[in-house]
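Every protein chain of the complex appears in place save one, which is left out.
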Amino acid sequence: MPSTPTPVLALHGAAKAFGPVVALADGTVEILPGEIHALVGENGAGKSTLVKILAGFHQPDAGDFQVGGQPVSFRTVADSKAAGISVIYQEPTLFPDLTVAENIFVGRQPKGRLGLISRAAMRGQARALFERLGVRIDPDRVAEGLSIADQQIIEIAKAISLDAKVLVMDEPTAALSGIEVERLFTVARSLRAAGAGILFISHRFDEVFALCDRITVMRDGRYINTHITSEVTIDKIVREMVGRDIAQLYPKVVAELGDTVLRVSGLGRAGVFADISFEVKAGEVVALAGLVGAGRTEVARAIFGIDPYDRGTVEVLGKPLKGRDPQAAIDAGMAFVPEDRRKQGLVMDLSVAHNAALTLRNSLARFGIINAGAERRAAEEWTAKLQVKTGSQEYAVSTLSGGNQQKVVLAKWLATAPRFLILDEPTRGIDIGTKSEVHRLISDLAGAGMAILMISSELPEVLGMADRVLVMHEGRISAELDRAEATPETVMHAATASALLTGTEVLTGTELPTGTELPTGTEERTR
Amino acid sequence: ATGCAADGGGTAGAGDGSDLSITFIPKQLNNPYTDVVLGGGETGAEEAGFGATEVVGPLEASASSQVSFINAETQAGTSVIVIAANDPDAVGPALEEARSAGAKIVAFDSDTAPQYRDVFISQVVAKDVALIQIELMSEQIGGSGEIAILSATANATNQNEWIKFIEEELESNPDYADITLVTKVYGDDDDTKSFQEAQGLLQAYPNLKGIISPTTVGIAATARYLSTSQYKGQVALTGLGLPNEMRPFVKDGTVSAFALWDPAQLGYVAAFAGKALADGTITGAEGDTFEAGELGEREVGADGIVIVGPPTTFTSENIDDYDF
Amino acid sequence: MTATPTRPADAPPSAGPTPAARLATVLRLRELPVTIALIALVTVTYLANPLFLSSQGVKDLLLNSTIVIILAVGQALVIITRNVDLSVGSILGLVAFSTGTLFATVPGIPIVVVLLAGMALGALLGAINGLLVTVAKVPALVITLGTLYIYRGLNNAWAGGTQYFAGDRPDAFGALSVDTVAGFPLITLIALLVVAVVAIYMVGTRPGRDLYAIGSDPDAAKLFGIPVARRVFLAFLTNGVLAGIAGVLYASRFNSVGATTGTGLELDVVAAAVVGGVAIFGGSGTVVGAALGAILLTTITSALTALRVDKFWQQAIVGVLILAAIIIDRIAAVRTAKKLRLSEARDV
C-alpha cells in the first residue's frame, strides 16, 4: 500500500445506541485532505447517526476518533466546529424567525463598528455566497415559509461559508434540482482543490459516481467496505448495501384487481400540488414515488382530510368524501400510516393497547364509555397478528423498538378493517427483519382485496412492491408507470426530468390558479 | 408602642383565666397599623389574664380569606375570637359556627354584621371621625372648593361609614356649603395603587383643593405623591394616618394636620371585652360595663358597640410626642 | 405566477432593499400596532384633557411606567427564548424590601452600593430560576410558579409586619424619582438606559441573536451548536438583575416596602411583553416593543382616569387591549404565511 497523507478525519468503530436501539454498531470512515468521500447505505443504515457523531451532537458509546491525526473527543457541537468540521444535516436546521442572512451567520455574525453585528456586512456576505452558488434568495426575508429546496441551499451556504477543513453533507441534494446540484458540485470541487475533505451522503448513485473519489458502504449500522470510485460498479455497491437478494426482500404477489376503491380527480392546493388525478383498485398497490419534497405527503394528507384542498374531489367506493375531516375518511374505510411515527403515528406515553385501539375508540364505546375488555381484545388481536414484541400490552409504546412501534401503528389502522390504506414511508428507519415482514404484510393485504397507496423514497421498495407507480415532480404527477414499465431509470427520469429543463419551458402551458393573489416584489424576494 | 399600657404598669388580670385562650384575626398580617393594634391586643390579653394568645390571619386582605382561619379557631376551641372583618357578611356563617361551638366573638377595627358578634370595639364614634376629617379639610382649604376622597377597599365597612357621614355633613352643614365632593376613589390599601389613584385624581380634577384619605395606607401614599409633585402645598391633604408614617410629610409641609385614635387601645380594650364575655360578666347587651385594665371602665353602647376614645389631631407641634 | 420563471440563476443580486421594500419592512414591524395604539391613546386623551400632557402629567406617565418597563424588558428576554418567568413580582418584592432594610440598618450607605446589592440579589434569584430550568430541564412555567411562591414566602417571613417608609431612606434616594433631567425623572432615565443597553445587546451581539435562535427552534439551536443551556440561564439571570434594579427603583418611587410589595405583578409584566409584540412562543419580538407595551398598559390607566372614564371599566379595557394585540399579531402572521406560501410555491 502506498504511503498516504494523514486523513483530515478518521473515525473507527464508533457505536451509538438509543435506549434499546443500536443505531450505529461500527461506524468507520476516513477522509483524506482534498478528497470527496461518499457514504452510502440504505435508510436506517446509520449514516446520519455517524454524521451527528462527527458533528459532536451525539457522543459515541465506543470508538476511536481522530481529526488531523490527533485523537479528539467532542462534547458539544461547538467543539466540532472549532476543530474545523462543518456539517449540513439531513433535516434542515433553520431558525424560522431569523432572516436568511442571519441563519447563515448565527454565532459568527460579522462585526462592524463598536464590535456590534453589522447587518450590511452580513447581507453582503450572504449575497456573495448565493452568487457563488448561483441562486437568488433575499437575505433579508425570514426563513419561515421557505421551500425545502431553498432551505437546503441556505444550509449549504452556511456550511461552505465556514471555510472548514472537513465539510460533511448529509443528503444535501435530496431537494435540489439539476441546475442547483451542478452548482453545488462546482463549489464542492473547488473546495476539494483547496484541500478540504468532504463527506458526501446521497441515495443517488449518479451523483456519487460523478462527484466522489471514494465510496464507503454501510449496512445495518456497520462499516462494510471502502472503494475507489473508478474501481467499482453500481451493482457491487448495491449488493454490499443490501446484503441480500432483492427478490427475497420484496415478496410481491400480484393480486387480482377488483373495483375502484379510491378515485381522486383534479385535486389541487394553491402553491402545493395541482391536477392530481388517479384511481386505486381493490387488491392493487399503487406507489407514489418522487424526490423528497415533491408533494407526495401533501397529496396523501389532503386525500385523508388532514389538510385542506382548493379544487378537485376524492371518492371512496363511488361516494364523494367530505374534505378536512379525517373521521369521515376513517368512517368511509380509509386508513393512513403516516411518515413520522413518533409525532404522527403514536402517542408515545400511552400504552400499546391504548394506542392500538385509538382508531377504534368510538366503536369500542357503549353508552359513551369505552369497554376496557373489548379494547384490550381488539388491541391484542392485531398486535398478536403482527407479532409486536412487547412484554405487555400495558407498556408505554415509547419503550418499544422502532420496528415494533411501526407495527403498532399498522395494527391500529388495520384494526379498523379499512378498504383503502395509505402507507407513507412504511419502512422508514426500521430494521431489515421487520421490513420484510411489513412487505409481506402489504402483499397479503392487497391479496385480501385491500387497495393500497404507498409513498416511498426507496426505489427498490417502490419497484418491488407496486403494481403501478405514480411519479410526482414539483407538485404534479409527471408519470404513471406499470409494474413492467417501472425501472430505476424511468422513475428517476420522471422524478427529475422536468427539472433538467429550463424554468421557462416548465412553465409553458401552466394556467394560473384563478383568484390567486400575486404577491408584489416576488422577484426581489425569491430566487 | 402602646403609650397607654406602658405608663400605667397595669395590674395582672384574674388568676382563674389561664385556661382561656384568645386569638386575634386582623384584616391582613404584615400591615404596620395592624401591628400596632395587635401589639395593644397582646398586652391587653396578658393583663386580662388569658392563658394563650394567638395572632393568625391572611397575607392578603380579601373578603373570604379570613373564613378558614375562623374555622381553624373554632376547631381549636378558642374561647375568644377577636376579628377585624374584611367583609361584614362573608365571615358571618363561620363566626356563627364558632359561637355555637362556644367561642365569644369580639369585632374590632372593622365591624361584622351585628348579628355575628357579641361586641364591636370601635375606635371612636364613627360620626366623630367623619366630622374631624371634614373639619380639618375645611380649615385647610378655607371653607370652599373641590375635594375628593381616597379610601381603602370599596367594601371596607368602617371607611364607608365615615364616608357616608362626611357626605351627609357636607350636605347638611351650611359651613360646608361651598365645598363639593367631586369623587371617591379606592386605593385598596395598596401603596402603589393608592399612589396612582392620587395622581389620577389631580390630573382628572385640575381644580381640586383637597383630598381626604380615611386610611393610613392611602394618606401616606398620597402624601408621598404630593410631596414629590408640583401640587405640594397647593392641594391640602388630611385623613387618618400613623404619626410615624406621616412625620416626614408633616415636617416638610405637605400635610398640616391629620387625625387618628391610639390604635393600641383598640386591641387593648378588645382583649378585656373578650375576657369579660368569656367570664360571663357581660353579654354584650346595651348598658353592660367592664373593666378595661388601666383604661378604666367601659360601657357597651347601642348595637353592642364599645367606644375606645376620641381621635387625636396630629400637627407639627405635637407629632413628635407620639411613637406609633 | 411565481418568481420561478424569472429565475435566471445567475442574475446579479441587487444592491440593497428598495424604498418600497423598506416601507414594507416597517409595516411588518411587530411593534407597529402598539406604537400606533400608544400615540392614538395619548393624542385622544390630550385633546380631551390638556392637563394630561402638562409637565407634571408627562412626568407622572413616565414614572408610572418606569418599573414595568424594566420588568417587561427582562421578561421579553426570557419569553424570546421560549420560556417565561412568573417570579419577577416576588423578586422585585424581595429586592425592594432588602433595599429598605439596607438603608435602615446601614446608615449612610451609598446609593450605588444599594443598587449593586439589589442587582446582586436579583441575579441570585434569577440564577436559581435559570439553574432549575436548564439543569433539570423542566418547563419554566412550573419552576417559576414554584419560585414565585417561595420567594414571596421568604419575603413575608423576613419582613413580617415591618415596613420601611420613605422617611427611612435618604432624601437623595427619594429624589431619584422626583428630580428630572430634560423632563425625564432620573429613574426613568435609568430605565431607558436599561432598554437601550438590552436592545443593543439583543440586536447587535451574537449571544443576543442566539436567544432569538433558541426561541425560534430549540432543537435546531442545539444541533447548530448554540450553548442553549448557558444562554437560557443567562436570560433568566439578566431578568433577575433587571427585576433587582426595578426593585431598588420601586423603593425610591413608592412610599413603603414590605412583605406584600410586588404581589400580582407577574401577569401584568407578561401582558406588557405580549402587547408589545413579543410572541409568547419565543423567537420574535423586541425589548423596545416590550417597553412600549409596558408604557401602553400603564398609560391606559392614567388616560382613563384623566378622561374620567369610570374606573371600573379600566381593567376590562386592558383585557381587550391584550386580546387585540395577539389577534392583530395573528392576522399579520397568517397573511405573511399565505403570501410566502404562494410566492415560494412551485408553479402549481
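Letters are used for the chains, namely A, B and C, taken in the order the chains are written, and counting of residues starts over at 1 for each.
Keep in mind that, in the parts below, contacts are C-beta pairs under 8 Å (C-beta built on N, C-alpha and C of every residue); 3 or more make two chains touch, one makes a residue touch a chain.
Just so it is clear, contacts and distances are computed from a predicted model.
Novice: What protein name does the UniProt record of the undisplayed chain give, "Cytochrome c oxidase subunit 2", "Autoinducer 2 import system permease protein LsrD", "Heme exporter protein B" or "Phosphoribosylformylglycinamidine synthase subunit PurQ"?
Specialist: "Autoinducer 2 import system permease protein LsrD"
Novice: Could you tell me which displayed chains border the chain that was left out of the figure?
Specialist: Over the full assembly, the chain not pictured touches A, B, C.
Novice: Could you tell me which of A:A194, A:I228 or A:V254 touches the chain that is not displayed?
Specialist: Within the whole complex, the residue contacting the unshown chain is A:I228.
Novice: Would you mind spotting which of A:S73, A:N362 or A:T487 touches the chain that isn't drawn?
Specialist: Residue touching the absent chain, from the options given: A:N362.
Novice: Taking the full complex into account, find the residue in A:A78, A:L317 or A:L350 that is in contact with the omitted chain.
Specialist: Per the contact definition at the top, the residue touching the missing chain is A:L350.
Novice: Just the residue numbers, please: which parts of subunit B touch the chain that's not shown?
Specialist: On the side of subunit B, residues 29, 54, 56, 58-60, 62-64, 67-69, 71-72, 74-77, 87-90, 92-93, 97, 113, 153-155, 186 touch the unshown chain.
Novice: Touching the absent chain: which residues on subunit C qualify?
Specialist: 84, 86, 132, 136-139, 141-143, 145-154, 156-157, 264, 267, 270-271, 274, 280-281, 310, 312-323, 326-327, 330
Novice: Hey, which subunit A residues sit against the chain that's not shown?
Specialist: On the subunit A side, contact with the omitted chain comes from 1-2, 4, 10, 12-15, 17, 19-23, 25-26, 28, 30, 32, 35, 44-46, 61-64, 213-214, 216, 220-223, 225-228, 243-244, 304, 306, 325-327, 329-330, 336, 338, 340, 343-350, 354, 358-359, 361-362, 364-365, 368-370, 372, 389-392, 394-396, 399-403, 412, 430-434.
Just so it is clear, only the chains that are shown with their structure count from here on.
Novice: If you take the mean of the Cα atoms for each chain, which one ends up farthest from subunit A?
Specialist: Measuring from the centre of subunit A, the most distant chain centre belongs to B.
Novice: Which two chains are joined by the greatest number of C-beta pairs in contact?
Specialist: Ranked by contacting C-beta pairs, first place goes to A-C.
Novice: Please list the single chain whose C-alpha centre lies closest to the global protein C-alpha centre.
Specialist: C
Novice: Could you give the separation in Å between the centres of subunit A and subunit C, each centre being the mean of its C-alpha atoms?
Specialist: Centres of subunit A and subunit C (C-alpha means) sit 41 Å apart.
Novice: Using the touch definition from the top, list the residues of subunit C that touch subunit B in their complex.
Specialist: It comes out as residues 49, 51-52, 55-57, 59-60, 64, 156, 159-163, 165-167, 174, 177-178, 254-256, 258-261, 263, 301-302, 305-308, 311.
Novice: Looking at the complex, which residues from subunit C come into contact with subunit A?
Specialist: 1-7, 9-14, 16-18, 20-21, 24-25, 200, 203-206, 209-210, 212-213, 215-217, 219-227, 279, 283-284, 336-348
Novice: In the complex, go through subunit B and note every residue touching subunit C.
Specialist: Touching subunit C from subunit B are residues 29-32, 34-35, 59-60, 185, 190-192, 195-197, 199-204, 206, 217, 220-221, 223-224, 228-231, 244-245, 247-248.
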